[in-house]
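One protein chain omitted, others in place.
In order of appearance the chains are A, B and C, and numbering begins at 1 in each one.
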Amino acid sequence: MNKNSKSFELLFRGLAILLAVLFASLVLLLAKANPLEAFRYLIVGAFGTTGKILDVLVSWVPLALATAGLLFTFTAGLWNIGVEGQITLGAVFTTAALRLLMNSGLPPGLIIFLAILAGALGGALWASLVGVLKIYGGVNEIFGGLGLNFVSVAITIWLIFGPWKRPGTGSMSGTEPFPRELHLPVLGNSNLSVWSLVLAVLGIVLVYILLRNTYFGLRLRAVGKNSRAAFLLGVPTNRYAMLAFFLCGIFAGLAGAVQVTAVYYRLIPSISSGYGFLGLLVAMLVNFNAIWAALVAFFFAALNIGSIQLPLMMRLDSTLSGVIQGSLVLFVLLMDGVRRRITGKR
Amino acid sequence: MNVELRHIHKHFGKVHANNDITLKIPSGSIQGILGENGAGKSTLMKILSGFIQADSGEIELDGKIVTITTPADAIRYGIGMLHQDPLDFPPLKVIDNFILGQPGGLFPRRRQAVKEFMDLCGHYGFKLNPEAYLETLTVGERQQLEIIRLLWLGAKVLILDEPTTGISALQKEKLFETLKVLAKENKTIIFVSHKLEDVEGLCDRVAVFQRGKLVGEVKPPYKTEELVQLMFGKAVSPGCREYTGLNDIAVKLENLSLEDARLQIKHVNLEIRRGEVIGLAGMEGSGQRLFLRALAGLQRPNTGRIVVDGVDMSGKNYHAFMKHGITYVPAARLEEGLIPGLSLMEHVVLSEEKPGFFIDTGSATAETNRKIDEYYIRGTAASRVEALSGGNQQRALLALLRSPLNLVLLEHPTRGLDIESAIWIWSKLKDRCRQCTSIVFISSDLEEILQYSDYILVFFGGKVSKPLEAATTSVARLGELIGGKGWEEHS
Amino acid sequence: MNETILIGLAGVIAAATPVVFASIGETITERAGVINLSANGTILLTAMAGFAVAVNTGSLLLGFLTGALIGALVAAIVAFSSITLKQSQVAVGFVLALMCRDLAYFLGDPYNSVSGPFLTPTPIPLLKDIPVLGTLLFKQDILVYLSYLLIIGAALYMFKTRPGLILRGIGERPAAAFVRGANVNRLRYLYTILGGAMVGLAGPMYSLSYKAGWKGTISGLDGIGWIALAITIFGGWSPIKAAFGSYFFVFLQWLGLVLQSSLTNIPSQVLQVAPFPLMILALLLVNIGNAEWVERALAAMPDRLRHLISGLLRSLRSSPPASLGVPFENE
Partner (left out) sequence: GPAAAGGKEVVFGMLLVGPYNDRGWSQAHYDAGLYVQEKLPGTKMVYLDKVNGADRPGTTPDKLAEDLLAQGATVIVFNSDDMKDAAVAFAQKHPDIPVIHASGDNSWKDGKDFKDLKNLYNVMGKMEYGKMIAGCAAALTTKTGQIGYLGPLINDETRRLASSAYLGARYCWTNYLGKNPADLKFKVTWIGFWFNIPGVTSDPTQVADDFINSGADVVISGIDTTEALVQANKAAASGKKVFAIPYDYKTACDAAPDVCLGVPYFNWGPSYVKLIKSAQEGKFAAGFEWLAPDWADINNPDTSAVGFVKGKALSADAAATLDKFIGELASGLNLWKGPLNYQDGSVFLKDGETATDFQVWYLPLLLEGMEGQSVPAN
């Protein structure tokens, strides 16, 4: 087999997946569990019924949105670890807008629409803060983002237990749920909101188009690969880096808005559900390709949903899904390195 | 120490960088290594000093065959190398740089080291402050530090890889004196260069490399044509001078003052006429780069005005300057000029100002292919720029220049290129001048400056000379000014 | 000084000790030019594993060794993938940060809320009776004393010894260290693994000492690793400043609860998250001098003002090891 061929690359991807499965099996054996049984429950738990598949999609929507946004920052060479906070602020802004407008007499559809817009704005503003710190203050986006993640959680908890607390109580269950007419309508008897699905699909398509063959996408890539040179070639690099943050923030904010309007119907303490970090993992796997991102995000969401069966059927903790997701990315990175070493490509 | 290299081979991918090199260097002599860019000189020296390993071949020191696999081995055998770009630690102090790498106990004996450092400085007439931070030193001083450090470590073989690129004529004189003293002290000196006059003035023997092969060894008296013939396999003529300037003023500097962390440039007035070429000479770090960057809007002046085509551009940024037809071409091609990972075609698309949302791949490829033909770039529209050779990268950079242009600012436009490529590049640049584009460029190669400039500005510690007419200036005169002599008549 | 406050501050020192270990470990790793982003996962995994081993063997020492070993192992993965395989350190470290966390929760499930051994304070005779300092420093457990040695030792090693000089050298300019005889990649492996072991020790320092026990997701340790990373930066890659940063961080937390009843109109979250805006502010101060717009703005100022401000900014500046995150290749 030709060492530089596409199939050689695929072989190593396959090897990485195999290793990840072996690793997960090893972990399962360590926990004194039967790996085959566990994998079976993971699969059945995710795809066993139509309802399950729809549940996977419920989880896919915010993950896909966050991942799609992260493709902008990844393309621009930025490690937007602050995406968790951006999702959170999206949710906070959505909640604020809903609270503000719920008694305004506006039609509910319009209120939801405005609230989702507010969510996008919230995410974008929070992301811009990371961007401004990075671009105009020299604060590495990893550390700026990390710090702002903590701040965003504190803001959420403060709001939930302080100004937005439910009458009397104040609890982890979050703010007062919004009335039914302010929920995004769901599909039949399922938990899936078609509107949020449409939003995610549109988002993926938009990112695909933007990054594929446009001036915008090319400039963003140029900024990501060599910002100095891109600047000298005439690309307004700061503006593009800011734009990457801003766009990522919009998508992250939308993910947060979906969490509020289609999943929890309120603000809860861990509203981001870890989709930001998970999205970073997905984005690492897919090499800037939005379509792949959608597929991998679907697989990761399936693991999340499938893993609910583990405690139920095998008394195992559901965090196995995180172990599988992480080991998959880890081995893909490692095998990629091994392949490059073998082919002598740097 | 007698050094003998036998049948050394080294490949980098498909490049045969050293092809069966056999060379004998006796103790107490200065051996010159001459060759055009990319001939394989540095590669051989890196092999001898353990930085990289040969694919095959033998090294013999004083008659014994040795294996050198790391720099640590080389140091143990008494081989020290001064690398082409100084490999030292700018954020550390001079004395820390001196000590770092010296073997010994857990705690370095600093006071002892300082004393020995001062002794060595005294011996060779260097003036270095052990407590200064390295980043405040000039390139020449850093070379001096490296030399005494290597001697302190007990180097018996001293390799100097192109030590004269970044230093002034004065410093060069001093360096040569030192090297001659060292040779008298029975050290073996290996002096690598592609500058004929350096080799001619210093070396007891010269080995000439061409395309990875050792093509000849020459002893004094040297005949320049013979060396050139060996280096390039043919005689090279640089072409003749031609003044392309017009009377029309493209860019005007009024009372320009600039400053960065290290130096100040004050009150410069200059008029750049259309089609004119201005060369900036000076030791590296004397202010040329600062000045060039200011001309591009990359560095904001403290006071004064930059007027382009009658428009005051003071305080504007680079992209505003670009809109007025000014472009900056950096020296570090892959770090600042081109974008590794993107193809030539994508570079062409990036460099052009085209409205629209989607890229028209077809026409962009056609445009790129046109440029590839025009600039003789060895590569295709889909080639990634990092896969091009250095010379082709430079051609690509020129191909990316927009037209029309008022002013092109170039940093070391031919650094790292062989003479043929350099001549070709300049012919292209001169074509630009004929299209009324002015050029301001930096070079550490005085010949290049004299050959291609119409006027020359010399920089020394932030001082800027009046424009000197190239046609009536000599290398010697420039060398003096660069070294800080003869400035009275300029102030 | 008021005895209560002193004891409180002594508690701050104890609480900060694991963070001191983690941030100094990370400092050492980063000084060698490698970013190990996995700390958050490492600490959780080693807290769990150290606890599990101590419960099963009854040996605290084995628990701590397990922590160090696993920390070293995780770091070795980062080292292997970044040094040998030339993959992105940030990517690999980040993945490990997430994966090790979930691994800890998954494998640690049987140990949830099991009671196990823990370390108790051992006041140092004589020293403990020194006024003020005795209470503050010398009525602690043995790990805290170790942390004093670590702070001083790491600072001495880094800034006064020959290998320390080389350590700084390989982070600044690996090629230059290489030509001086240093085996750059081997040293990078060594320091990454060593630093990882220290980060790894932080885990059992919680589960076997400061926050004795393992409680799965409610152990209250998720986030510590990120904080330690932040403190490494805040400390400008100096062990002493990293230790100071750790103490400062825990001090603010302590202040938050001490002041809770007197400052009732300030939400308690404010002081808890205060370290993060402060970290960002610190990063801003040390970096803003490099920002292009600042340079441009300065250039337009009158000379005196410009020199004043740029001098100030320069004195604040602290730059990371120049080759941080950059792989070294000699061919």
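Note that contacts are C-beta pairs under 8 Å (C-beta built on N, C-alpha and C of every residue); 3 or more make two chains touch, one makes a residue touch a chain.
Small disclaimer: the values here were computed from a predicted structure and weren't measured.
Of the chains displayed, those contacted by the omitted chain across the entire assembly are A, C. Residue C:S268 is the one among C:S88, C:S268 or C:N330 that touches the chain missing from this view.
Within the complete assembly, C:L221 is the residue of C:A104, C:L221, C:A242 or C:L298 that touches the hidden chain. Set against the missing chain, the residues A:G14, A:G109 or A:P311 yield one that touches it, A:P311. For the chain left out of this panel, the touching residue among A:A38, A:L89, A:V130 or A:V153 is A:V153. Chain C residues in contact with the hidden partner, per the touch definition given at the top, are 4, 7-8, 11, 15, 109, 112-113, 115, 118, 120-121, 123, 139, 210-213, 215-224, 226-227, 250, 253-254, 256-258, 260-261, 264-269, 272-273, 275-276.
The chain not shown here touches chain A at positions 51, 55, 58-59, 62, 150, 153-154, 157-158, 161-163, 165, 167-174, 177, 191, 259, 263-264, 266, 268-271, 273-275, 301, 304-305, 308-309, 311-312, 317-318.
By definition in this document, only the chains that are shown with their structure count from here on.
Each of A-C and A-B has its own count of C-beta contacts, and the greater count is at A-C.
Centre-to-centre spacing of chain B and chain C amounts to 42 Å, using the average Cα coordinate of each chain. Taking each chain's centre as the mean of its C-alpha atoms, chain A lies 28 Å from chain C. The set of chain A residues touching two or more other chains is empty.
By the touch rule above, chain C contacts chain B in their complex via residues 160-163, 165-166, 168-169, 172-173, 175-183, 295-296, 299-300, 303, 306, 310, 314, 319, 322, 330-331.
Those residues of chain A lying in contact with chain B across their complex are 213-216, 218-219, 221-222, 225-226, 228-236, 344.
Residues of chain B touching chain C in their complex: 12, 49, 51-52, 70-72, 75, 81, 83, 87-92, 96, 99-108, 259, 261, 299-302, 315, 317.
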